[in-house]
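The other protein chains are all here in position, but one chain of the complex has been omitted.
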Amino acid sequence: MSEEIKVGVYICHCGSNIAGTVDVADVAQWASKLPNVVVSRDYKFMCSSPGQEMIEKDIHAMGINRVVVASCSPHLHEATFRGACSRAGVNPYLFEMANIREQDSWVTSDKTEATKKAKALVAAAVGRVAHQQPLESLFVPIDPNVLVVGGGIAGIQAALEVADSGHHVFLVEREPSLGGHMAQFDKTFPTLDCSACILTPKMFSVGNHKNITMMTWSEVDKVEGYIGNFTVTIRKRARYIDEPLCTGCGVCQEKCPKKVIDNVFEAGLGYRKAVYTPFPQAVPNTPVIDRENCTYFQKGTCRACEKFCPTGAIKFDQQDELITIKVGNIILATGYDLFDARKVGQYGYGRLANVFTNMEFERLTNAAGPTGGKVFLRDGVTVPKTVGIIHCVGSRDTNYHNYCSAICCMQSLKFAHLAMEKTGAEVYNFYIDMRTPAKSYDEFYQKVLREGTHFIRGRVAEVTDCARQPSEEGKLIIQVEDTLIGRQRRIPVDMVVLSAGLQPRADAKEVAIKFGISCSADQWLIEKHPKLDPVATMTDGVFIAGACQGPKDIPSSVAQGAAAAARVLSLIGQGEVEIEAATAIVDEVTCVGCKQCIACCPYTAIEYLADKGKAHVIEALCKGCGTCVGACLPKSISLKHFTDEQLVAEMIGAMQTMKYLEATEVA
Amino acid sequence: MKYNYYPGCSLEKSASSYDVSTRAIAPALGIEFMEVEDWNCCGATEYIALNRMAAYALTARNLALASKNKESDQLIAPCSACYLNLRKCNQYLYDDEPLAKNVNIALAEGGLSYEAGSLRVRHLLDIVVNDVGYDAIQAKVTKPLTGLRIAPYYGCLIVRPDFGRGKHKSHETTFDNPEYPTSLDKLLKVLGAEVVDFPYKAHCCGGHMTQISDATGFEIIRRLIKGASDYRADMVVTLCPMCQMNLDAFQGAVNVHFKTNYHMPVLFFTQMIGLAFGMSAQEMGIGTELVDARPALAKIGVEVPPPEDEGTVKKPKKDDKSLPMPRLE
Partner (left out) sequence: MAETATQARAPTFFQQVIDATPGYSNLEMCIQCGTCGGSCPSGPDMDHTPRTLFAMIRAVEVEPSMKERILRSNTFWYCVSCYHCMERCPQEVHITDIMYTLKRISVKENIYDSSKAPDFSKTFINWVENYGRAFELGLMGQHLALHNPFGAFKLAGMGIGMVTKGRMAFTPTPIKDVKGLKAILAKAKEIEETL
């Protein structure tokens, strides 16, 4: 650097957060004697306007061209101070921050030690900043197209918000129709709105929207690229039905002779045909043929649907289609799976006929369900006289899932109301705690109390058909401790409903890897920050919304869908996005083309240029983690803003200071 | 296959038929048992009620003695209570270092020591169904128990606690489901019997409860016998001497207390294996039960129609409104 280096050092008090432990005046005084330091000040709140103006004034007045601020974590205010430098004409990468709060005053109780450490940290920063180079950020354009994965309520909401703004949305859904789990429900709490009635208008909006390309019976195969520039390959699976020709008349379904248990939409409680639409209001109204159960595909005979189709839309030779699209942002709204209640052996699901899961009960009460909305026992004809509803099945349990599934208490209350309304039965709810936090939820609990539901506070120990006395014969007995009276009770009921919890989709991990994001230990897709950034992920350009991020109710899913859409629209509105300039760079002269860096890059941000035989960093994907720098044997890759020179200067600054301070310590 | 064998106090006399039948079928199963040299009582549920360190030392002495035999690192217990004590001791010594250290100091006074986790403690049923295997057993059946309705009774300690569940994963996991085990059911099926799957098959027999409060103890026993009886079982087959004693020896007292009239014989699974292999009732120690098993055993050999196929999804008939059941497998 031909230019003379002039460093300005600013020590922040941060009120008493730093100044209460570190002698900031002393540190500022001491820093003024460090090499290249032209001015050294301390101030109460550097991040405030006067604080920033102080830096800007010094830059103008004294020709400061390197700035060091010793204050809090860069996570909070690196951007702030970089901004101050920029405004005064100094490249933001000629700024360095020393964290003397989180890394010093907040973790050191001894004041002398804290001050010593502060001096070392400041010296480190001053040493480093002298070697820093001006860098320019990369700006990448944002493709205004958006991909939404998942056609449930969250995905639908996100898609509509983006599409209404005028931008194009590709909506990919794995099942034959939109709707997700919400389409399976009968009524929704707390308003007892009919689920299909409030959902289907939105589904139709999506189906008819000029800005939405809806691809159902499809899955995302591959994702490449980076924020603003994703290339996505979608597998549109063969429906074996020519969509433009199909009118949705339903004759094929009527004539199909093969009946199959519907394990998806009917939760195993009802039947469908081998050619089917999952429910009458399906969007699109085009059926699909289930290859594994179709007599033609398995044995080569039948073809009844083809015979009867009035428009000749059945096409057995249809193939999967691979479609490649370019989008700028992706919203994942892939939803949840239901906990498998068979795992809880003591509740007898799967062995005892009249033990049902929550989803099975939804299908029973649903007017379009297998019993036309009537609540019957497993024999399909008997109306239960007593119903027991068990909360927390598979949730809040270290043996299965440790977390609370958020919606089961409300769902159980809803079932209590519906069971009573439809059958007049005596209803018992068995709970540990009653979780009714959101708007109108507790009022719903009170409504159910008023209706005469029996509440027993106790986690059910077992459901059995083994009678101990004549009054229990022929019933299911729920054995539980009624904790509020401290006694074990046996309650004979006709029907048991298990409120099984919510769990991540079985393929959540694969999906996360495919889209370059992560899962938590529980396998929910993980957000950027649990409090302040619940819809973004650590991968720029990929957002999550709805139950895939964690168990939640419909209003929260809708809110998250809209939030993700808003984030995406903000990026599209900006038109381009700034990529952090601290990226890796390959020295093509010394690179030997061994590809070690490519193998170890966690962001797949390095490509191999075959014609040159060299590695090349895709700057937009590079996160500046430095793994490649460590792996590179000829030391051809270096990390901008974290060069060896800079890091060594930083270390020397700190170590020399500690050595000096220890040596000159007053005994 | 060689194993260390820990009979436990009950198998000496009060449940001698279990020991006799186990040893009798061992050669046919390809098993060689090496009895632990000079083993002592595991402590049952009594010693640990009044002692902590000494209770672990008492049980650990057996682990230490077994571990001296270098021919096998597996310790087999036919009694569920002994199995639980040995397994739990092994697990807690593994988890709790100070406990292991102190127990070894105590063991040293008897010239012994034990490294936690160096032995694998297993129940007799475990090695029969998993090491010998159902297929190998089926191949040796010459006199299938066709016509006999048997209620398999596991009791509690063979399948609980499962230290492998939840957060604290460990090496002492159970070999069958803690709520709803099926290994003995499968074994009896393989021996040709009709298996009666009654709901209380893994519920507790009450242990020593009859001696603490006969009303409570007898009620616990009554539920089990009633369950097997309601499901029309001809006999109950068990794998623990305490369970056998409670259900068999105390059945008379239960009948008196509740004015019931049960005659449910209770045998050990090893006796059933022996009978199916063509060995005599005498060799199996049958005849020592208080509730006579002979009327039930007289049924073997009677022709019965093959059981209904429960595996396929039945096509719903025209008027059948019943809803499909979820499948367990």
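In this document, chain identifiers A and B correspond to the written order of the chains, with residue numbering beginning at 1 in each.
The rule we apply is simple: contacts are C-beta pairs under 8 Å (C-beta built on N, C-alpha and C of every residue); 3 or more make two chains touch, one makes a residue touch a chain.
If you're wondering where the values come from, they're calculated on a predicted model, not measured in any experiment.
**Student:** With respect to the chain omitted from the figure, which of A:479, A:523 or A:643 is a touching residue?
**Tutor:** A:479
**Student:** Could you tell me which of B:1, B:212, B:298 or B:328 touches the chain that is not displayed?
**Tutor:** Counting the whole complex, the residue in contact with the absent chain is B:212.
**Student:** Thinking of the whole complex, not just what is shown, which of B:117, B:144 or B:161 touches the missing chain?
**Tutor:** B:161
**Student:** In the full complex, which residues of chain B touch the absent chain?
**Tutor:** Interface residues of chain B facing the absent chain: 9-10, 12-16, 38-41, 43-54, 56-58, 61, 84, 91-92, 95-96, 99, 102-103, 105-112, 156-157, 160-162, 165-168, 178-179, 203-204, 206-209, 211-216, 220, 249-250, 252-253, 256, 287-290.
**Student:** Just the residue numbers, please: which parts of chain A touch the chain that's not shown?
**Tutor:** Against the missing chain, chain A presents residues 346, 392, 396-399, 432, 457-462, 479-483, 486-488.
By our rule, only the chains that are shown with their structure count from here on.
**Student:** Between chain A and chain B, what's the gap in Å when you average each chain's C-alpha atoms?
**Tutor:** So the centroids are 48 Å from each other.
**Student:** Please name which positions on chain B make contact with chain A in the complex.
**Tutor:** Listed in rising order, the residues are 165-167, 177-180, 198-200, 223, 226-227, 230, 313, 315-316, 320-328.
**Student:** Show which residues of chain A lie in contact with chain B when the two form their complex.
**Tutor:** 259, 261, 268-271, 342, 344-346, 349-351, 353, 357, 370-371, 376, 378-381, 398-399, 402, 464-468
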